[in-house]
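Excluded from the complex is one protein chain; the other protein chains are retained at their positions.
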């Protein structure tokens, strides 16, 4: 082995050991359990858990919901995050407070956030319907209407994610060298051109990072469901990870939960490979 | 024209800011007014501190605050070290299997730690780490998120700077410490803020792995306010939230200035 290799492995060793103990090992256990147990009981090799996936119509609805959820929240969250970062990176007055405002979703604990949004969405007494009431509108039963509840959850997710990703765009913008912009200004490039030609390409590594995480989070952010809709009404807002939680912790069906976990994992790996395949080659690293 | 776009974007930025901070504003409203005004807004609503007393009574918050601080700092400091080392190796050292290792590390991003609660509890119980700071922290110390973030950042740092440092006789660790860490300061700040916020507010795992006030964090105390059987009491939840996140908000207000300073330093370089 070359000197580089030895060094690299030494640098990676502590992280890999911990990952082994607390991620890979339990994950393998989970996969194992999905084919060697039923419910909470061990069994001989079985594919029953996977067969049940085929006929489980709640799962089918959950997959559609999750896809929709990702499709809407990812681009919105990233777009808003970028705009926010550009704003708070400019010479705007009071940008410290703006940063705080944009960052609040990340600071507030989910239990509080979910309950506050529950108030915003609540019919009869909620903030949104109070506002609509000012215009003599009767308002909506936001979370109690199967056509609306999923979109209501998306709004919360975008709110939470955009503020979170804004931080990383801001950090990246801060490390861009001002000389580049000075040079561009001298050449008479407008702000839009500067953004398109300098800022955006140089942000690509960050964008890739954010994109990968946004896609992952679209599958992982389900904490608010526990308080807001519990996946209801009638699974209209149920999402894959929440459904896994339900199976593992409310239904005691750890075996089925394990097979769903594998499904989720495979989906995420496929998506990640796709993103890296498309973007990593095009991403410009200095 | 330019002025107009400037003021337009200022208006847009502040409106968005207002929407984003609305939940926090509401938390202040509900926490400082009597419960009957929790869902009603009136300029005449009297102020009260009663909810803070009620919330404060429900858990040993001082102790929980100390625990949370200790756990968060323990996690953050270990993460910073581990992720820097691993991030540098993945960004700059060519070695066989680098792509594979990177992929494996990213895999952790895709595994939701809450799903593995039962298994990880078993592991920690077997080494006697239940109800300790270490027990809460261990599963989070190697952060794929942090490794990924630092790899992306290190890759944007010019190789020439490293070469120059090498010429001056720096070892690998020296290069990381003297070249990469200072230049990635905004990223470290961003990561620190995010990591602190996450672990400050993490709930399910700490609840399961801790038993006593020796190691229980704030969120476990806060969970008592979420009363699923009797329904939401916004006033007390909001008061409890403000008690819990107050330090974080102040921390953020202080540290967000660092973004500006690091910017200027980068400009000087």
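To keep things simple, chains are lettered A and B as they appear, and every chain counts its residues starting from 1.
Here is the rule we go by: a residue touches a chain if its C-beta (ideal position, glycine included) is under 8 Å from a C-beta of that chain, and two chains touch if they have at least 3 such contacts.
Heads up, the rule we're going with is that contacts and distances are computed from a predicted model.
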| item | value |
| --- | --- |
| Omitted chain, identified by the protein name its UniProt record gives, among "Proteasome subunit alpha", "Ion-translocating oxidoreductase complex subunit A", "ABC transporter substrate-binding protein" or "Cytochrome P450" | "ABC transporter substrate-binding protein" |
| Hidden partner chain, touching residue among A:64, A:125 or A:183 | A:125 |
| Residue, one of B:5, B:77, B:159 or B:211, that touches the chain absent here | B:211 |
| Sites on chain A contacted by the missing partner chain, in the whole complex | 39-40, 58, 115, 118-119, 122-126, 136, 138, 141, 143-146, 227, 229-230, 232-235, 246, 249-253 |
| Positions on chain B contacted by the hidden chain, ascending | 35-36, 38-40, 57-59, 117-118, 121-122, 125-126, 130, 204, 207-208, 211-212, 220, 223-234, 236 |
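As a working rule, only the chains that are shown with their structure count from here on.
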| item | value |
| --- | --- |
| Length of the line joining the C-alpha centres of chain A and chain B, rounded to whole Å | 15 |
| Chain A to chain B touching residues, read off their complex | 2, 4-5, 7-9, 11-12, 14-19, 21-27, 29-30, 80, 84, 87-88, 92-93, 96-113, 115-120, 122, 125-127, 130, 159, 162-164, 167-168, 170-172, 174-175, 177-178, 202, 205-206, 208-209, 212-213, 216, 220, 227, 241, 244-245, 248, 254, 257, 261, 264-265, 268-269, 272, 285-286 |
| Chain B - residues contacting chain A, complex | 9-10, 12-14, 16-24, 26-27, 38-39, 41, 82-83, 85-86, 88-90, 93-96, 98, 101, 104-116, 118-120, 123, 138-139, 141-142, 144-145, 147-149, 152-153, 155-158, 172, 183-184, 186-187, 189-190, 193-194, 197, 200-201, 203, 219, 222-223, 225-226, 232, 234, 237-238, 240-241, 244-245, 248-249, 252-253, 256-257, 259, 262-263, 266-267 |
